[in-house]
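Here the complex is missing one protein chain, while the rest keep their positions.
Coming up: chain A.
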Amino acid sequence: LQADLDCHHTSSAHLLSLPVFSSTAEEILSVLVPRLTDLTKSDCIWQRICWRLVECVPDRWMEAVVLGFVQRTPGADVLSRLLGNLVVKNKKAQFVVTQKLLLLQYCHTTAVLQNLLGYLSLDSLRRALLVKVLQELLETWGSSSAVKHSPLEQQQYISKAILICLSLLKEPEIQSCRQELLTSMMEGVKCHLDSSLPQIRRLGMIVAESISSKINTDGPVLKFQYEEDDEARELKSLLVQTPLLSVVPSRPDDGRNEKTDAALPLVLESNKKSHTAAPVMPEEESDAELDSDDDLIPYDMSEDKELKPKAPVYIRDCIEVLTGSEDVDKWEATVKALESLVRKNPAATREVSVELAKILLHLEEKTCIEGFVQLRQRAQVAVLTTDPIPVAKYLTSQFYSLNYSLCQRMDILDVLVLAAQELSCPKSHGKTKHTVAQKPCIQLLPGNDSSKDWRRIVDERIKSKTRRFATGQSRVELASGPNEFNSVAGHFFFPLIQHFDRPLTTFDLLGEDHFVLGRLVHTLAVLMYLAVNTVSWLSNRYVRQGLLSCVSSTLLSVPAERLLEDMTEELLETQSWLGDVVEKDPDGECRRLALQNLLLMENLKQKLKTIPS
């Protein structure tokens, strides 16, 4: 039974992680977590299954999974059942639990903190982490720059975490690090009392008192005087160890996030202070003066809303937003504005072109934007046409790299073709409309020696085909500028034909990913065509031979049915091109290869005819 279960875990973990990372996480986890809670209640085998499951979650989704579990489990004991010693076994999970959720984020509720820290306390293997966490929290709490510059909410969060840790640690553990606790407390309380904000001062006092009470179990303890309001009482209650059983915490969500207005408590505090550390503030409430503010009647301010976030104006800001920003509105605005920004700022784009290309290649849809795929592709094309050589180098190198999805590889090919088209007809900058217009295309082609008939047919077909995976069709605008593609065509073409016959672990052009091979060949044909004026390398027979070999490989390796079904038109184009090569190509080897390919095609057709349908 164990063996059976083991072999399914990796794939299940992947399955589990995929939805978690996407927007359906809520639904999945809200169903999954209670179910697992029930199953693992008494059944050890299910507990083990659950542990194996979370251990197999890939690193990049570990944070989302762990956070999801921590937020949804009703108590630390349930979390312990579900995660087991994940935090000890997995480095990423350990980082998320001991660093990220405690020191780098502060938006989570007190209940989440109690779950997390309670989970750490429930196993002897994990308790060592609890002590380490306390020391790190104290280091941050006591750092004078953190006290001066971190937001109030973050300091409150850390203070709460410290108090919970103190409640969970046993006496021997506390005594073992007594000296360090004392030192941190002394340093920290000084920074807090130096602060000009009364709330910070009070946080310092409460935490210091708590630490003092824990380390001086007999003898005098530190005692401050401060306002005993709800917040203070709530903080001090955390010091009392709550049972770690799964009782739904009765405290409502008091997790302060950045949106909380800190102004109000500040005003209340300033009026009622009574402790020694701060000077006395003027009492506003007992002002005998007539309040002349009341004479001033406010106007209607309901229209005063937050400004819609604008897209950044600088390319580098776009990069920042796309790679890190949590602000989804800004992200959306950036994605929409990126193409035009890139085109308006070619110099700035050239400075960061490869980085931008990388980001765009990996860009995933964060929110539901209409036409996201289009927007991304157009931005990529814009970047590529602005700085063709380095970006083409990057993209073609990534085409054959590990760990890309087929979709991404096809993306690369599409972008290369579109950019090549744009470069060869410079006036079409950003104006490729999605309308069908084939006839005008033929007459206004760039270059002037398209004397071969097959080229015209190919061109027509190519122009109608290159948008195959997108809606609509592209139209090449009037062109009368120089063909800019020629100078960079080599960078587009040669890297692509380099490795087509070498399979990688995740990408096998001649094997199961033959669909991409077909597209690759097509792409190469387009690139070749568009560089029509680069006489020098067109006449390079090695290039033509390479292309012909590609075609052979495609014909040989792709199942006939697939070829004839999905790529009928390409096959016809290729056939007429091959016919031309056989008749007119100056190079003997090319003629031979072309003939060979024609024969292969005939064979395929014959084969299919003979198979009863």
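Following the convention adopted for this analysis, a residue touches a chain if its C-beta (ideal position, glycine included) is under 8 Å from a C-beta of that chain, and two chains touch if they have at least 3 such contacts; residues count from 1.
Just so it is clear, contacts and distances are computed from a predicted model.
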Which protein name, taken from UniProt, belongs to the chain you can't see among "Kinetochore complex Sim4 subunit Fta1-domain-containing protein", "Protein YIPF", "Signal peptidase complex catalytic subunit SEC11" or "GNB1L protein"?
"GNB1L protein"
Missing-chain contact among A:I158, A:L197 or A:C590 belongs to A:L197
Answer key for A:E303, A:E326 or A:E364 versus the chain not shown reads A:E303
Since one chain isn't shown, list which residues of chain A touch it in the complete complex.
148-149, 196-197, 261-263, 266-267, 270, 279, 281-282, 291-293, 295-301, 303-307
